[in-house]
Every structure is written in structure tokens, then in C-alpha cells.
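Complex shown without one protein chain; remaining protein chains in place.
Lettered A, B, C, D and E in written order, each chain numbered from 1.
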Amino acid sequence: MPNPNAYILTQMTWPEVEQALPTVKIAIIPLGAHEQHGPHMVESCDAVLAEEMGKRLTEKLYPEAVMTPTINMGVSPHHLHFPGTISLDPTTLIAILRDMMKSLKQHGIGQFLILNSHGGNQSTLGVAVDILTRELDVRIYYAKTTASAKDVMDRRIESKLYGHSCDREVSEAMYLAPHLVRPDKLEAADYQEGRWKKLRPGNPLQGFYYYEEMTRNGCIGDATKASAEIGKEIVETALERLAKAVQEVL
Amino acid sequence: MPNPNAYILTQMTWPEVEQALPTVKIAIIPLGAHEQHGPHMVESCDAVLAEEMGKRLTEKLYPEAVMTPTINMGVSPHHLHFPGTISLDPTTLIAILRDMMKSLKQHGIGQFLILNSHGGNQSTLGVAVDILTRELDVRIYYAKTTASAKDVMDRRIESKLYGHSCDREVSEAMYLAPHLVRPDKLEAADYQEGRWKKLRPGNPLQGFYYYEEMTRNGCIGDATKASAEIGKEIVETALERLAKAVQEVL
Amino acid sequence: MPNPNAYILTQMTWPEVEQALPTVKIAIIPLGAHEQHGPHMVESCDAVLAEEMGKRLTEKLYPEAVMTPTINMGVSPHHLHFPGTISLDPTTLIAILRDMMKSLKQHGIGQFLILNSHGGNQSTLGVAVDILTRELDVRIYYAKTTASAKDVMDRRIESKLYGHSCDREVSEAMYLAPHLVRPDKLEAADYQEGRWKKLRPGNPLQGFYYYEEMTRNGCIGDATKASAEIGKEIVETALERLAKAVQEVL
Amino acid sequence: MPNPNAYILTQMTWPEVEQALPTVKIAIIPLGAHEQHGPHMVESCDAVLAEEMGKRLTEKLYPEAVMTPTINMGVSPHHLHFPGTISLDPTTLIAILRDMMKSLKQHGIGQFLILNSHGGNQSTLGVAVDILTRELDVRIYYAKTTASAKDVMDRRIESKLYGHSCDREVSEAMYLAPHLVRPDKLEAADYQEGRWKKLRPGNPLQGFYYYEEMTRNGCIGDATKASAEIGKEIVETALERLAKAVQEVL
Amino acid sequence: MPNPNAYILTQMTWPEVEQALPTVKIAIIPLGAHEQHGPHMVESCDAVLAEEMGKRLTEKLYPEAVMTPTINMGVSPHHLHFPGTISLDPTTLIAILRDMMKSLKQHGIGQFLILNSHGGNQSTLGVAVDILTRELDVRIYYAKTTASAKDVMDRRIESKLYGHSCDREVSEAMYLAPHLVRPDKLEAADYQEGRWKKLRPGNPLQGFYYYEEMTRNGCIGDATKASAEIGKEIVETALERLAKAVQEVL
Partner (left out) sequence: MPNPNAYILTQMTWPEVEQALPTVKIAIIPLGAHEQHGPHMVESCDAVLAEEMGKRLTEKLYPEAVMTPTINMGVSPHHLHFPGTISLDPTTLIAILRDMMKSLKQHGIGQFLILNSHGGNQSTLGVAVDILTRELDVRIYYAKTTASAKDVMDRRIESKLYGHSCDREVSEAMYLAPHLVRPDKLEAADYQEGRWKKLRPGNPLQGFYYYEEMTRNGCIGDATKASAEIGKEIVETALERLAKAVQEVL
């Protein structure tokens, strides 16, 4: 198992980075959010999960990858009415990514994978990739942390709706970072009637709605059905597929 | 059938707009692109299809909707290596949308549907909605013009890959605006091997690639299998579903 | 007469553009507005007139010119208090022009003529030219669509003030695009007293005023005196002079 | 004659400003440039002339006006190939004007006259007025310093072309600020053949050209025919007309 | 000792934040950097130290303060030539701070302390405070993490120059986060001759120079003289003074 001093930039000195660079082809940028996750998960959930996934993925890609500092806030306007949520403007997130890639390109790294745990960041990443690929002359990939294990989710998750502080996410946290979970507070979604039902994926329209229009407690799905074991299957499947996918495009 | 002077803003005088406004709840903003569509479709294809769909949808929503001028260029960096393509920066498209909604809000319209025919605009729309909903205090929806008829597409389109100057799009054009098509030039995709296969929807990674990495002639699918009849079924199904979906959220 | 497929980008496929490019020296960019034009003209008036002029001028310049998509909204803050007007911020219009020229420069076109039908865009064009010429290393020209026929206007137009939904503009529309005009609604200006008289060209001061400070019905001049024949003389004179002027600087 | 401490902000203490404000209705903002003016005028010419005109005009408007600091650089890309020229980007000039008006509005001043001596700033002022009037909710006027005396110029200036370091401008400087002129270096324009002739006002096309494309020594007209007496007639006529025009709109 | 779930936002659920807010008067924003720290400290040094100081200070201010997520990259252009350094543009850092404060203001928090461990961020903070205080109508304070213990530093640190990966910083890390230090790699600065000597604080001029112009190994001072005990005295003194200072202005 490689030493973290050899692939996690936050834990490396500059001579260690210098030594690592000759084999490095890609930098993994973990991206999360700081937003409400219901009564049973802490608000840094996405940031921590992205970082934990990032560490494991980068280790698998050693010595061809390094991991950058985690972007620990994201685009979360939908959650701003719940106490504590902090949301970056999409242009701010793009500016952060630009500065990171520009700096790392100077060190000789020309490929990037943004490893994103928060759905609310996806559109911004689509835009960032369109803008920055050409502006900086780099190759940029992005991935939802565990989306590649969708088949596992569909098999293991009972809730019809999942995706935020739900059976899936709590399971992942139980496996990757159990301190994110308040096991004594686990709750299923407390759904509201409303416009949101017409705007979920698969409907003719998409659009902005606040999360409290959908769920009173800020969760969806049913976190009481989460388990570390489910989390493990999702996470390990995703990691394996991500590692393979990255190796294929490098 | 309502008179276009009663719901298409480009064809109305200001007293006609004034007369229409009291019942108007939503403005439909057609959004297209100006980009290569292979040897058998002209470059304004997306702009014209969005406008044609916009007209029909707005008519169905009369007297609760008006249609704005069409945004006739979009975010098309992937196509820039094909002659003639013009691409807006995502920030430019957001600026156009901001100015349009800000102007129309002053006239009393507070809900918007961006009716988009070009996949490359979708991420930018996601970002635009996140930014502008809160900045302008409006409600914004967006929809791909015919995506709600996905079941019809899956039934009627034989090609495994479709979405750009393909069986589906040429069919839609044959029905809605046949002058967009060069019937004597219809071709199937001329695919290339390459990285793009690893980046299509459903793969673990997403990322930017140029269209010529995927297809030499700029098409996908097989346009030779297109027909106005297929187009009609897709278009009319989508229009019916879109109209219903809009009515439900108004 | 050349085939539109050979010089109007919106009506061309990419192989047709590729074939046209070797002789093309300049791109014509029609620029209009979406704004109130009184009770007798529809709001797309400027956009349509610019496009019609653009087609005719580009045809005259064949095979040295191509016409781009029309920019169908412009800088119209003065008209925002009339129902339906949509105004772009000047910075948005500059962004659109930047993106268009940047895209077309990549296809090998380094000279541009912005053919503008709306007075309210002129200052923005002056600024755009100052910024973009040096930023993009291109040559940019701009022209009011029919301003070069000022002598004809002065001879044929009786109204002292003209320039917006007036004898001149309605005449041009009657010749170029009669569907823009509501012949049964033609009215002369309904002027107001006020500050605007001190701010018309020729006065010591210039400044911003809203159009309704000047005219209750949103017109100036006297549209009842318009005719397609006057329009024809203005338009054809201007086209001839514009074509000659472009040829002299190419 | 009022004391400059009562209307020139740069020469006032804050209690003096406080005392002046109750009668003040408008702030005069002198705007110049820093650019080459041929071999016989120094590069601050426009800034100094604007300031001198500003002082005299503000005095005439006492106690209804105050004069702000002079904006001593402007938009001069056309002159950048001559040694010493400094050019502001148009967006920078607009930012300066925004900050000035925003600050002064807080002190209770809601009307502004930008008194501009440099033709290259005019488009930017047109744009600034369109943007800032609505953004800041103020009234903004602008004027070329002596343009209102055009009839005098046409009578007294022999050169066909004038406008930059010419008979007119040198005359104005001889009267207002003789230290700007090198009397032993006076020269007529040293014109070049070229594209510029097709782009002067009155031609069908407008566009950007560098000043050295037009004149080798950076002047136009014939400065050897300048005189303080001509300058006096132009300046005093313009001042009288400007003062009257301002009083009429206040 | 208060529970971290009661004042560290990253470790709180939204109901916990909701419960904390009624007594909260200020949010502490830790700000660091990701930059080279010589051969004996890892590149996240500043981010980790800021976070550690933030935790301790927020605890002391309980229940009047909460701590936000740490901004783990900063303005580090001077270090960009050392492998691994990532630098944010100052405008990016200001954008992050704007978004954070705007979000938190919506939750009812109107005072902020940016607790900054990196000298290179100070100018940007000065600007951020000037801009954001008025724009967001909030009160903003900022402090270098341990600068208030300058007397202790002057007494305990032998090196004439200190401030970056030096006796002082390594001592602080040994006390607060020993994993940041490579004890077997401790080195004194390897100074270069050069321009930098003329640009250190106290000289007539200030200016930009790259860190490698000053020191070959990226350190200043003499880290071999660092100790956890020195670190403790600096840190605890600073924390006490910071807590008192915050309480006095709340």
C-alpha cells in the first residue's frame, strides 16, 4: 500500500511532490458541499465523502494520480432555507477549479478528474468543463462519486426516491466515515405535496425548487434502512469501476 | 386557433402585448444553437426546431403563455472544429437569459420556460436556473424540446446512439421544418474509435471531447432511417406532455 | 443569383460552409432589437429589417461574404416601459459579438461587418469595436442599415424628426418585410412636451430619456406618409453604397 | 465671482462641501484622455482642457453645480502606437463613473454632466449612460466640451478635417491653457493614404483604425493656423450654450 | 467543555445549528493556504493550523460563535514555482468569502472573523473587508492566527527573519498538529542573495518576488530550533488575546 505522502498533496512536502510528479498523469479533485443533510447527518457530509472516496481512488491509481485539497463547499441554493447551509455561486466554483488547474498545470499536470459527491454541483461541472478545457488546454473529467454503481443501488436500496441523506448516502457514510451519522436520529423522509414532483428527473420539465418544498426534515428515502454493508458494496463497486475508467482514458 | 399576434412577441405590437398580458402567466423562451449538423442538416437546425416547437407549445397554452424571440445560438464548443459552428460562452448565454427575464419581469411576467433543443445547453441551463431564480425572484423551468417523448423515441428509433443529426432529429425536422434537411445527402454516422466511448452517458466518467473524435461526418445514428411520420409522433407526443406539465405547475 | 446555401450560414451545412470559406473575406452580422415600435409595427421590426438587409448585402458581396445568424435583440433600455420590449445589457451584446467573432476567426474569417438597424446599439458597437479589434486581432466595421442613404431620406421624408417607427422605417419595412406593418394602425407620433427636446442630436447635451417622455404612442415622425416606393429607394441606395464601401476596404 | 472653495470639490474641505450641498443640483465630471497630440501638444491636453472647461462651466452654474476631480485618462486605443499614450478599457471608464456617481449620490447629488473633451470616449459614455442611469437611479448628461460651438468652428477653422491636435484644439488650448502647446513645433497633419478615408463620419462604414494609418505626425488639420482668439470664440460660445442647456434641464 | 456538535458547523446537523443560532453572534472562518512549506512541513500546513486555531478559539467563545468550513487554499502566487503549490486568484477568495457570508447572513449571523494563518492572504482580506462590509451590510474582522502574540515570538524566536516554515511556524505545528512536521527533515533557511532583501517589511519599497529568489529550500528562519513548548506559549497567548478581543467588539 503506497504511503499517503506519495499521492495526497495535502500530506506532502514539496520535495515529495517533486519526486511524485514524473509518474503523475492526473490529479483527482474531491468536490463536496456544506449543506443540511437532515437530522441524522452532519452538514460536511458531502465534503467528507468526496475526500474519502478521493483517497481510496487515488491510492488505486498510484503512482499515476495525486489528490488535491478537497473543495469543501459547493452549489447548494436549494438547501439555503435550512440552518447552516452555505452555498457557493456557480461562478465561484468555476473560479476555484480554474485556479487549481492553472496552478497544477504549471507543475506539469494536464489531466483532471473532479470527483463530486453532490448532485447540485453537476450542472456547474458541465459548464466548467466546457469553459476550462479550451481556456487552459487541459483534459477534464468528472464523476459522481458512486454513480457508477447504480445497478448495486437499484438492487440494494428499497426507497423509490434516493439521493440525499437517504438509505444510499447514509450507507456510504456508515462505511466510509461513520462519524458523519447520528445513528440515534435516523429518519425517513417527511415528504410534502407539491410542485417538486413535477420536476424530478424523468418529468418533462426541470426547474428550481427549494428542498423544504419536497421534504420537511431535509431527507429523502429512508435512512433507517441504511447499513455499512450496503455502503461497502456501493463504494467498492464504484471505486473499482472508476479506477478502471480512469485508467482507460489516461 | 388563436392569432399569432396574440402570443408570439416578435409578431406583436406593444398594444397587442398590453392586451395579452393580463392572462399571461409564463413566457416560453426557445433556445437553439448554430452548429454543424453533418452533411444533411443546415447549421440553424436547433434554433429553428426550438422556435417551431415553441410556437406550437405556446399556442397550446394560449392565453396563458407568450413566446419570446428565439435565442438562435448556444453553447457548442464540441462542434467548433467543424466549419461554420458558432459557440456562445456559457456566461454569455446566462447573461442573455438574465436580460430577457429581467425585461419581461418588468412587464409582469414572473415564470419562464426555456425550451431547449440542444443538449450542449443543458448544463448551462442548470446553472442559469440556480443563479437567476434567486437573483431575479422568478420561477424558471427548462425542458429539452422532445425529451418527454423518450418512450416514443426508444420505440421508433433503431439506432443505438441518437441525439445529433440522427434518425430522431432529422425526423423531427422533416415534420417541423423540412427545409432544414438535405434529403439527397442523408448519411449514417461515420464513427471513429476513441476516448468518447468511455464518456457517453452511463459510463463512470463524463468529460469534454470534440465531436470529430466521435464521428467524421458530424452525425450520429442513422439519418437515412428518418421520416416525417416518426417526427410527427415524437413531436406531437412531446408537445402534449409539455403543455400538460406546464399547466400543472402554473 | 447565388444560392443562399452558398452564403447564408443558417441555411448551410458544414460541407457547404467548407466549400464557401476559401473565397470568404468578411462575415456580415445582422443586428436588430426587440422593442416596441408603436401601434403599427411589430416588436421584431429591427431584427427582421437587419436580416433582410443582411441577406441582400451578402448576396451582392458573393462570394466574398457570408451572413451569420441575426442577433435578434439589442440595447433598448429607453423602450422598457412599453409592453413587450426586451433589452440586452450592453455588456451582453459585446459578449455575444466576442463569441461570434472568436468562433468565426477559428474558421478563418478575420473581417466583420455588423449591420445594425437600431440606433440604440450604436454606442455599444463603438465600444465593442474598440475592445474586440485588439483583443481578437480582427478587423471590425459597423454600419446603420440605411444610414448611407441619408440624402435620399432627407429628400423623401417630410417629417422633421424621423428614426423610429416613422415614415422612413415603415417605408423600409413595406418594401423589405411588409408583414411587420399593421397598415390599418398607421399613426403619426403623439409627441409630449419635455426634457427630450433638449437632448436630441444637435443640442449641446446628450443624455438618457425614456421614449414615453417623448411620444405617447411610441412612434416618431408620421408613418401615415410611408410607402414601399420610398422604402425601395432608401434601401436600394443604401445597399449599393454599402456593398461598394465594403469592397473598398476588403 | 464665486470662490472656487464653493464649487470645486478638489479645493474644498468637507465642511465647505456640506455648506455647498443644499443648493447643488448637478455635479460636473470633467473627462479627458492621456494620449499623443502630435509634436506640438503635450499628452495631457484633453484632461487639462476638460478641467479648464469644467471650472468655467461650474462657475457659471454656481451655486447649483460642483465640479468633481477630473478623469485624466480615457479610451484611446487608436493612439497606442504613439509613444506615451495610455488607454483605459471602456469597462474601466464605466467603473470609474459608477463609483463616482454612487459616492456622490450618497451625498445627495442625483444629476451629472460628464464634460468630455475626447472623441474616443463618446461611445463609452453612451453605454455608461444606458447602464448607470437605471442601475443607480440618477440622471446623466454628457457633452463634448466645445461641440455646441460647431457653427463657430465651421466659420473659423479652414481645415476640412479637424478634431485632434488641429487648428481647433490648439486654438482652444492657446486660450485656455497655453502651456499645453509647443508654439515652436506647430505642424499641419502629415496625412497618409489609406483605409481611414473610408471610415470617417459620413461614410457608409464605421470602424477601428490606428491613428498612424491616417497621419504620420499624429495631428490632423493645420495647427499653424490656430490662435488664442479663435479659441476664445469657440470656448466662450460653447460655455454659454452649455450653461444655458444645463439650466434648462435641471 | 462544550460539545463540538454545538459550535463546529461541519460537525453539526441542521437541527443542531438551529438550536445553536439564538446565542450566536459571530462566525469564525478559518482561512489557510495550500503551498510549499520547505522540506519539513506538508503543504496543507496553513489550512490545518487555521482550522486548529479556529476550533480552539470558537470553543472559547461558546456559545456566541460557530466555526465555518475551513477555506483550505489561499493566495500563494509567490510559491507557485515550488512543486505542489496551488494559488487562488484574490478575486476567487473574495468570491468565496462573499458566498459564505451571504449564506450565513440568511441564517441570522451578521458578524464574521476571518482567522487567517497565511500572510499572503492579508491584502486580499483588507480588500474583501472594504468591499463586503458595505455590500452585504455585515461586520467583518480579520486576524492573523498568532500575530497577537508577537511579543512572545520576539522573546522566544532566535531567528531574525521568521514567518514561513520557520522556528515559529514549526513550533506552532508541533503543538497544534504535529503530523504536519517531518521531524527528520528540519532545516534552516537556505537564503539567496537578491532583490528580496530590499522588499521586506521596513524597507521603503514593497513588491512581488518569488519565494525561490529568497530561499532555495522554501523556508525562512531556522526550523531546527522549533519546539512544541514554544508553540504552546505562542498559541495559547494568541488564543487568549483573540478571544478577549472578539468579546470586546461583539
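The definition used in the following text is that contacts are C-beta pairs under 8 Å (C-beta built on N, C-alpha and C of every residue); 3 or more make two chains touch, one makes a residue touch a chain.
Keep in mind that this is a model prediction, so the values were computed, not measured.
Chemist: Going by the stated contact criterion, tell me the shown chains that border the hidden chain.
Modeler: Missing chain, whole complex, touching shown chains: D, E.
Chemist: Can you tell me which of E:161, E:177, E:199 or E:228 touches the chain that was removed from the display?
Modeler: Considering the complete complex, E:199 is the one touching the chain left out.
Chemist: Pick out which of D:104, D:152 or D:170 touches the chain that's been left out of the picture.
Modeler: Checking each option in D:104, D:152 or D:170, the one touching the absent chain turns out to be D:104.
Chemist: Using the definition of touch stated at the top, determine which of D:44, D:116, D:133 or D:146 touches the missing chain.
Modeler: Touching the chain that is not displayed is residue D:44.
Chemist: Which candidate, D:6, D:28, D:53 or D:73, sits in contact with the chain we can't see?
Modeler: Once the missing chain is taken into account, the touching residue is D:73.
Chemist: Just the residue numbers, please: which parts of chain E touch the chain that's not shown?
Modeler: 75, 77, 89-91, 113, 120, 122-127, 129-131, 133-134, 139-143, 147-148, 195, 198-199, 203-208, 238, 241-242, 244-246, 248-249
Chemist: Name every residue on chain D in touch with the hidden partner chain.
Modeler: Spelled out for chain D, the touching residues are 5, 9-15, 17-18, 21, 34, 36-44, 47, 68-70, 72-73, 80, 82-89, 91-92, 95-96, 98-100, 103-104, 106-107, 182, 185, 218.
In this section, only the chains that are shown with their structure count from here on.
Chemist: Fewest touch steps from chain C to chain D?
Modeler: Minimum number of steps from chain C to chain D: 1.
Chemist: Comparing residue numbers, which of A-E, A-B or B-C shares more than half of the contact pairs of C-D?
Modeler: That would be A-B, since it shares over half of the contact pairs of C-D.
Chemist: Take the average of all CA coordinates in chain A, do the same for chain D, and state the distance between these two points in whole angstrom.
Modeler: Each chain reduced to its C-alpha mean, chain A and chain D end up 56 Å apart.
Chemist: Return the distance between the CA-based centres of chain A and chain E, expressed in whole Å.
Modeler: Centre separation, chain A to chain E: 27 Å.
Chemist: Quick check on chain A: which residues sit in contact with 2+ other chains?
Modeler: Counting only residues that touch two or more other chains, chain A contributes 89, 91.
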